[in-house]
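Only one protein chain is missing from this complex, and each of the others stays in its spot.
Letters A, B and C mark the chains as written, and numbering starts fresh at 1 in each.
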Amino acid sequence: MSDPTVASPFLGLSQTIRPLPHFSRAILRVGLKDVARASERLDLALPIAACTATGGSAMGALWLGPDEWLLIGEAGLGNGLDWMAGITEKLGDVVCSLVDVSHRQVALEISGERAEIVLAYGCALDLSITAFPVGMCTRTMYHKAEIVLWRKAPDRFHLEVWRSFARYVEALVRQAESEA
Amino acid sequence: MTSSFRTASGGRVDRDRPVNFTFDGKAYVGLHGDTLASALLANGVHLVGRSFKYHRPRGIVGSGADEPNALVGVRRDAARYTPNLLATQVELYDGLAAVSQNRYPSLEYDCMAVNDTLLGRFIPAGFYYKTFMWPKGAWDKLYEPRIRKAAGLGVAPTAPDPDVYTQRYAHADILVIGAGPAGIAAAQQAAASGARVILADDRPAMGGSLLAAADTTVDGEDARAWLRGSLAALAALSNVTMLPRTIAFGYYPHNWIGLAEKLTDHLPYPASGQPRERLWQVRARQVVIAAGSIERPLVFPDNDRPGIMLADAARTYLQEYGVMVGRKAVIVAAHDSAYRVAHELRAAGIEIAAIVDIRSPVPAAQSARDAGLRVLCDAKVEGTRGRLRVSAITITADGKRETLACDTVLMAGGFTPSVHLFSQSRGKLVWDEAIQAYLPGESGEAERSAGACRGRFALSEALADGAEAGRSAARDAGFSPMDLPIPSAQGARACGGGGHIGAVPTGADLSRAKAFVDWQNDVTARDIALAAREGFLSIEHVKRYTTTGMATDQGKLSNINALGIVSNVTGRSIPEIGLTTFRAPYTPVTFGTLAGKARGDLFDPMRVTAIHDWAAEHGAVFEDVGNWKRARYFPRHGEDMHAAVGRECLQVRNQVGIFDASTLGKIEVVGPDAAEFMNRFYVNAWLKLGVGRCRYGVLLREDGFVLDDGVVGRLAPDRFHVTTTTGGAARVLAMMEDYLQTEWSDLKVWLTSTTEQWSVIAVQGPKARAVLAPLVTGIDLSAEAFPHMSIADAQICGVPMRLMRVSFTGELGFEVNVPSGHGRMVWEAIWECGRSNGMLAYGTETMHVLRAEKGFIIIGQETDGTVTPDDAGLGWAIGKAKPDFVGKRSLARPAMIAPDRKQLVGLLTHDAATVLEEGAQITDPLDPRAAIGHVTSAYHSVALGRSIALALVRGGRARMGHTLHVPMPDGAITAEVVQPVFLDPEGARIHV
Amino acid sequence: MQRFSALSLFRHGLGRHQGWKPQWRQASPKPTYDAIIVGGGGHGLGAAYYLAKVHGIRNVAVLEKGWIGGGNTGRNTTIIRSNYLFDESARLYDHAVKMWEGLSKELNYNVMFSQRGVMMLAHNVHDIQSFKRHIHANRINGVDNEWLTPEAAKAYCPPLNIDPKVRYPVLGAALQRRGGTARHDAVAWGYARAADALGVDIIENCEVTGIRRDASGAVSGVETTRGLIASRRIGVSAAGHSSVIMDMAGVRLPLESYPLQALVSEPVKPVFPCVVMSNTIHAYMSQSDKGELVIGAGTDVYTSYTQRGGLHIATHTLEAICELFPQFRRMRMLRNWGGIVDVTPDRSPIIAKTPVPGLYINCGWGTGGFKATPGAAHLFAHTIARDEPHPINASFTMERFRDGFMIDEAAAAAVAH
């Protein structure tokens, strides 16, 4: 259930492309030597392997860089202040940077058997299941917009994009869908 | 209905599906599966165009991408006209309308043919470099327009193209380019290893030479049946992608290959919105180039008449399309392939008047004679006759001159391996003396060539070579090849290397005769000899001076013969002369295909704020700032910008205005060393900035020039909220990361972009506090509790808010940062609350005027990359006690401390109504010829009731009170130099 | 030198053109020259010509590692203009344009200088401000440049799309009518022929492999693939390879070499009457006499000597071309190639003496060297002959970077806000 007060820039949904509800999100930056402590405090194993994501239903952690994780919370947490405060409290004195980016980006789900082709329309990465397995996540480009792409199932991708680019990316994936 | 030159059977055309088409308005009937060329030939039409320079009648020469003559325009409708298409590549569809090019008034009677008959001897290669120089200036007024009109081929489309183009990135373990025998064999082996294979071929039907293979078997099966079976088997594999109608046009670094796939040009009625072409960008671990070979034409006098064509093309027309290219043919032979062609054509009913072989002895001649063919050896070719179609060829053999009547002359000059893509990949080409061709040598990328493109011409050889290439490619891509048997071919006549390069022996005077080397560009053997005579000895010079090889076929037919002629004239071997560079694309690629989806609104990302739609609904006029759309002003009732801005300014000064500042860059700087980082990065001192306080920050490039500015707030001892300009956001963050990651890795601090996290709603004006107060909770907005340059987190309308009390207008002002998903909701709430206070929305133009009245600079307007902080009047911002910050050292360079630097000043025109033009130059009345500065900003100020301007003026601060000139085309405007603050210099209005 | 004219062409035509002689000799290196120019492009050949013509220094060799005119001279999109902002640049480039106007006659070689006008498009408010600043500055410097409304721009170039609803609409244009194009190969050949006639040796296939210096540190000659050649004056005019050559003399430059791509369409009948440039969306186009649409693409982001770049650079350019001129979307790219452009920190050139006595450098022209060819050659010859710069190139030193006297046209024009 999404927070009804959070506006979505997306215009619609289709067989392959579905706007996702609002999530709470944060960017966590921690130096390598403090990662283990942060994981312990958060009760969430921050993935160390490049371009991988971990996490269950409560919170996902996506490796974006060697000291950078995108934390994605459950949908429907309202303004997310409590969520942020909770994480901040858990992290305690761990030397790190935690910044709320819940509204910085929005998410689309691209799914179905045409998902790979729709993405290959604007993403230059090898999206085959061997090269981009389930659980892999990375920043990359979709045409001229930066995105975060996360494969959640063989035929299901989670795509994050900065809010101001949302309509650009949405228009392109819809064209891709119509031409794939 | 059967056309008169169609055989009774054979070929892969569908004889049950006639196709109507027109050429130059005349109706014809072809068959489904025809190309435009094969259909025209089936109707006995050879004359299809006029040449570039001499306007000589020209016919179809080849059967594929190498065609130099048969360029046509194809018109689907007014907006879908495509010039310069090769008739040999245009697939026939019902209703196709093609027209010939470069002729006036018609193909049959072309006035410009005077270039051939009368002027020809006076316009040799490069003639234009030697004349048209008198009188001075006449070139582009008098001569050039005429030359231009005569040049060019087809006519450019005149209306915007309504078709759409699509694109896809793809990854392959092995990309096989060319689906002839070698390519298919390679794809079979590669696919069997489990590798991901893409097989691409430019023709609609895959198979290459196998499509025309008659009397040939592969693995005991008819070759064409084997082909069908093999393709079906490949297509059934999930790891194989088959791309017909797809040309590999460019080989880019790191095995990045561009493919162009035609999707609809062959369809009579493409579905609406169906993309016309698709650009594939393929990254392949390994590439197999199986591009085949190109038949070489022969250079002899008047070798360009319609009806003179490549021998193997004639055979292809027969075997693939069931088309006889004529009734009576003479074959000029320099290669044994001529005999195969002769046998197959004769079997189809074409009379072979003679095989004229320039070689001697010719072992193949005897068996041909035994079969009843007339063969003349050791022959010279003297010329041809026929106005719009060849009617005879004159030869000399055994010392006897003879004119042979015919309607077709076929040239069998041998085959040139197609090494274009290999060369594009920066592989090294090696001259092979035995087969007289350049062949692929050392690779520059992870690729290998197979089959005819590396001189393995015979079918069995090509199949074996392709299979081996497929296996080794699989191995090198990390797969284990299966032990798939190698197909073997029987019955195919070996067509090895050799053949002839350069001009064919002739008794004719080649300084008089026109023996064409480059058909399309009308370059003859004598042109090339002339170039050599004039000292153009490098093959690149010959190419550029004569234009040989620079036509739309990029020298596929001409390059090798041009080399031969230069070799002959200069007495140097071909390897000594070298080779011209092969350049992408292999065949021309549609602009639209390369541009793909980036068109219209999607040409470039259009970034919009959460408040954009509200602004649009309220009539905003937008401007582009970088990728962003920003509301520039909000006109009412047909107001122009001037009126709207005046109204908006006044309302902000007197009441309150609301402004969308969301595009400002925002960076959260967090960590124990955050203050130290800021201290090193910005010119300002940061260590003592209190929590909850803001400061205006200035940032330099390391060369000392102002890069960016913005207000920075301290949220906590270890946390700063940094703002940047709209256009500078990405640049500033990138530069911060650069220093942090590569120079100051000792600092514990991290940067996170929050530009898009926050919608920024500026509420500015005397009533700003009154508007906001009812909406906010958790904060006291009073001047005492929340003075100018404060920052705090609180709530507004029940959502989190980061509030800054800042002013870029000179009025009491707040910037309300709210999570952008709530941006519009909060904006509308403030709007509702503000309306009773006389609030209106203003745009960037009003913001520019308001800040100029206060003398606040705009990066990129008052600064231009050559301005120091002191120039811009920002010297006060520099933390004087700091030993270092980015750019500090550069400020001490001689030029940066020169006394006559341009400094920011205000200008007041003597005539208060005159608004200066931004960018206007400024002179000292004592020296009107030298500019001493320029106007950076100029507006009409409603608040002041007069014009104002900011300017950068040499030594400006020492000129206070002086009168300067602003020269305009209609005379100089006088203005007085003043301090760059026009309104409320004490700042009383801000601190309320 | 055989005189070129309509009459001589006619006379030789009667003789089936058998009487034409080589336009320049295939010279072999002599042991010693009074001056050596390294680099046989338009700038180098021109410098040799002006050394001989203006300064009477005729014992000159031009050393070219490949074939003359084969570098950036033969790879550029031939745009010529002089509407630069700063006084120094405007003087430099307008010096060149004035020389272009008489060059065919000067060389007796038709370099096809065509003053078709160069139109630069403004797409946003910042562009308008910047272009107007240029126009005002140019007027004071006597350089023609005028502002056009979108409608006037379209009248000047009918294929231009001025629909206000496109992504980056055309808000106006700056037009320099004296700007235009020329035939790049002819410039190299024309200078070669004219220099050769004055005694200059043009030596192709001669790669410089070392620079010799005497005990005092001054240059004494060059080592080449064709042997040692002595000279007390060496002018380096090697464009993208400037760093490589100067390194041989121990001189390090503020220079980086990048790939720059260009492309042409198939030839069509005249449809595009002028030169159009859009710096904002990266598109530059004209139509050649042969009918090809000649399109300049951007530089790749990394330094390279490969003379090729990525496909994405060409596609990016064609995106812009198709938006500005949508009727050309069905046209086709015929050839795409790359050159190596040498770029200084302020994107302005260096024409100057170096710290090494007798060694002179002309480099750093970035993407715009062709337009300056006659002017740069003339000034470089002056600098070599007199061992001091001409007043026009006096500011274009190496030392300006050290001292902060930048001539930064790009910074002044391209900063967005």
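Simple rule for what comes next: contacts are C-beta pairs under 8 Å (C-beta built on N, C-alpha and C of every residue); 3 or more make two chains touch, one makes a residue touch a chain.
Keep this in mind: contacts and distances are computed from a predicted model.
One subunit of the complex is not drawn; among "ABC transporter ATP-binding protein", "FeS cluster assembly scaffold protein NifU", "Sarcosine oxidase subunit delta" or "Peptide/nickel transport system permease protein", its UniProt record names it "Sarcosine oxidase subunit delta". The chain not shown here makes contact, within the complete complex, with A, B, C.
Contact with the chain that does not appear here is found for just one residue of B:576, B:601 or B:743, B:743. From the options B:15, B:121, B:788 or B:888, the residue with contact to the unseen chain in the full assembly is B:888. Screening C:124, C:257 or C:373 against the full complex identifies C:257 as the residue touching the chain left out.
Of the residues in chain B, those that touch the hidden partner chain are 252-256, 281, 283, 426, 444, 702-703, 734, 737-739, 741-743, 745, 883-884, 888-890, 892-894. Although one chain is hidden here, its contacts on chain C can still be listed: residues 241, 243-244, 247, 252-257, 301-306, 310-312, 345, 401-403. Counting the whole complex, the residues of chain A in touch with the unshown chain are 50-51, 64-66, 68, 124-125, 138-141, 146.
Going forward, only the chains that are shown with their structure count from here on.
Taking each chain's centre as the average of its CA atoms, chain A and chain B sit 33 Å apart.
We define each chain's centre as the mean of its Cα atoms; on that basis chain B and chain C are separated by 22 Å. Annotation: 49 Å between the Cα-based centres of chain A and chain C.
The set of chain A residues touching two or more other chains is empty. For chain C, the set of residues touching two or more other chains is empty. If you check the complex, the residues on chain C that touch chain B are 4-6, 8-10, 13-14, 16-18, 20-26, 66-67, 69-70, 74, 87, 101-102, 104-105, 108-110, 112-116, 123-126, 129-137, 139-140, 161, 166-168, 180, 183, 185-186, 189-190, 204, 265-271, 281, 287, 289-291, 306, 308, 310-311, 314-315, 318-323, 326-337, 345, 400, 402-406, 408, 410-417. Interface residues of chain B, counted against chain A in their complex, comprise 164, 166-171, 196, 273, 275, 281, 283, 597-598, 601-602, 604-610, 628, 668, 670-672, 748-750, 752-758, 799-800, 819-825.
The touching residues of chain A, when paired with chain B in their complex, are 3, 5-9, 22, 27, 29, 31, 67-68, 79, 81, 95-105, 117, 120-126, 128, 131, 143-145, 162-165, 167-168, 171-172, 175, 178-179.
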